[in-house]
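Omission of a single protein chain aside, the complex is shown with its protein chains in their original locations.
Labels A and B are assigned to the chains in the order they are written; within every chain, residues are numbered from 1.
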Amino acid sequence: MTATVSPQRHKPSAWERFFKSGREDSPFKRIVIHAVLIACCIIAVYPVLRVFSVSIRPGDRLLSTSLAIIPEDATFEAYRTVLIEKEFPVWLWNSIAITTSTAIVGVILASSSAYAFSRWRFPGRRPSLVFLLSTQMLPAPMMMVPIYILALKLGLTQTYRGLVIAYSITSVPFSIWILKGYYDTIPHELEEAALIDGVSRLSAFWRIILPLSTPALAIVFLFSFMTAWNDYLLARVMIASERSLWTWVLGVRDFQSQFQTQWGLFSAASILVSIPVMALFLYSSKWLISGLTLGSVKG
Amino acid sequence: MEFLTLDVILNSLGEVGSTVLYIFVGTVILEVVVYFLWRPLEVFSRLIGRMLSPLGNAIRHVISTLLLVGVLVFTVASVSVGVEQPPPPWAPYWPLAVVAFLVGAFVSPTAPKIFHWQMRLPYMLFAPALVGLLVLVIYPLLWELNVSFTNLNPRHFKSPDFVGLQNYIEVFTAPVLKQVTFFPVFLRTILWTVINIAFHVTGGMALALLLNRKLRLKGLYRTLLVFPWAIPQPVACLAWRGEFHFEYGFVNIMLQRLGLPAVQWMTSPTWNFAAMCITNIWLGIPFMMVILLGGLQSIAGEYYEAAEIDGASGWQQFWNVTIPLLQPILTPAIILGTVWTFTNFNVPFFINQNELETSDTLVTALFRSAFQYFNLGDAAAFAFVNFGILLVFAILYIRATGGLKGATE
Partner (left out) sequence: MKRSILTLVALATLIATILAGCCPSPATPEPTEPAAPEPVEIVLWTKEGEADGGLQFVQALADAYTAENPDVTFEIINKDVETLREDFLTAGLAGSMPDLLWTVNDHAGPFTDAELIMPVDDMFDLSKYVGSALAAAELGGQTWGVPISNGNHLMLIYNKDLVETPPANTDELIAMGQELTTGDQYGLVFNQTEPFWLVPWLGGFEGSVFAEDGKTPTLDTAAMVDTLQFLYDIKHTTPIIPAESDYDGADTLFKEGKAAMIINGDWSLGGYKEAMGDKLGVARIPMVSATEEWPRPYTSGVYFMLPEGLEGAKLEAVKGFVEFVTNEENQVKMISELNRLPALESALDAPIIAEDPILKGSADQMVVGTPMPTVSEMRCNWDGMKPEMQAVLADTKSPEDAAAAMQAAAEACITDLE
């Protein structure tokens, strides 16, 4: 990794200076960075704000010529209706229960499998990795019919069990790939040192590798969570006929009729379901940082 | 709130908790079984190996391959599709297939390598996920494969007929929808994918680089920037469709205030495609950003310091330090991002509610032409063609970037 350049220190261009994360960024650079980030945040959030304004606009008016985020006749009626008169809290709760268990199972399955892929060259490793990728390549709507038939045969329909299993398995391929990638960046020397000390392979995995990969595990948890949280197709196939089990995705379709949609309720529900996700992101962000410990061990 | 009683909460907690526990216990049991099976299997396979070694490796490979292929064909052909179709005449011979599988597995010279004592751990660790995948993915795959060779649709519903490769041929020759044929849609899908991935990766990388430093309000920025990913996709698509609305959408209103003419986002072919891209780019950047940020933070500062001492410029540092070390994460992120964009259904479907044929990607065209008529035979053939294309891409990409290796190899 030695760069063959002249011994004289290279003068970085403005572009390079901007992106390089130096230890001391000049105040000017800081301001520019903040400005760029703020602009990006506005772009990211604005459409969501518009959804919010639909939810506080009375009369199911999806569109409006006024750009005001808060319309003149704003009301929280939609939220009140959704939370109190509809079964929305049940749907939300179902989603939380199903999605959290999915994420837990997903992390369990993926972390162990990814370790196998990362540390051993077993026969069938390459084909298996390609197989994992290829599971993502069949369009999801196609698989729904046979999955329904299969679930019916196994007695997994209209239960939580079937849906949790289906969701966890769906998120496993991506999780394995990402975790394997993270494990690959952890040098083998760590485990070798532990093995010399007489610690078993599995124990090394449990006590050394896992703690070091908390950012990756957090990403896998987030990803499994998000896959299950917003999913419509699998939920529709597995539990559509049991109202008490509906996730919020299925429930929200109640607000639509053949030609009309109760846009107020629909958008209020959409805003409400984003809150747990945002909370999860906020909470998990501290875990996404702890990769800094790697630096002390490398080299 | 009358619906969400304590009863309901406790019940569902119980359901869900027991599910997780069953899965966990099942996983442990499976792994233990695999673990303890390994030694006897190793002994057995070595024995077989010694007995059969006079045959020579080549012959053993051939026999093993033939047997396993036979079992595969048997399995595929046994997955029956029609409701009223009787099970195929060879179905009762499935024990024979199991025996053939076992024989085929152990005859092969690679068997001892698989059942090697040292290999027990990786197989054990992978076993639960593998079993789950086999059940949830293989059966539907085989079903779809079978269907793709039939003419299953409402007119041939309960006992569809076998039509061989006809569906596959039709994929390439017949118009997918009313006028457009396969290749234009295919090329458009490639264009769609390339544009999106390019923006996703550069945008995500840029944001990740900006966030990868000590910064006040970093947590707030990260949370806000992740909004597009947090909002459910259909809702986001609906929101953007609203923004592209001719009369009421934010985009046209802004354009008009800037003195530019309003654009017919929903009816003009080029602009509709642009609208789709804009929406998907907005949706996809946060995901890349999070993945790349995690990767960036796992790169130790020492690497950069060493490079700087060597006199490397910022740009060179980026290409020689950051990218190679990010490789194990960047590769799956790009491959999977490409696959997901290629097969993305929500965005093209919802932004193109007017069903402009010129805006369809392969997947939405497939959906419209097949699913709306419940023409499952055609749809399955189409899906497999799609699958083939993506598989070729993935394999080529992996070869080109050596993506299966770890960073420290």
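What we mean here is this: contacts are C-beta pairs under 8 Å (C-beta built on N, C-alpha and C of every residue); 3 or more make two chains touch, one makes a residue touch a chain.
As the structure is a prediction and not an experimental result, all values here were calculated from the model.
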Options A:43, A:74 or A:144, residue touching the unrepresented chain: A:144
Contact partner of the left-out chain, one of B:101, B:248 or B:315: B:248
Touch with the omitted chain, as defined above, among A:165, A:245 or A:271: A:245
Hidden partner interface residues of subunit A, rising order: 59-64, 104, 144-145, 148-149, 152, 158-160, 210-211, 236-237, 240-245, 253-262
Where the unshown chain meets subunit B, residue by residue: 7-8, 10-18, 20-21, 24, 83, 151, 153-155, 157-158, 174-175, 177-179, 245-248, 264, 266-268, 353-357, 368, 371-375, 378
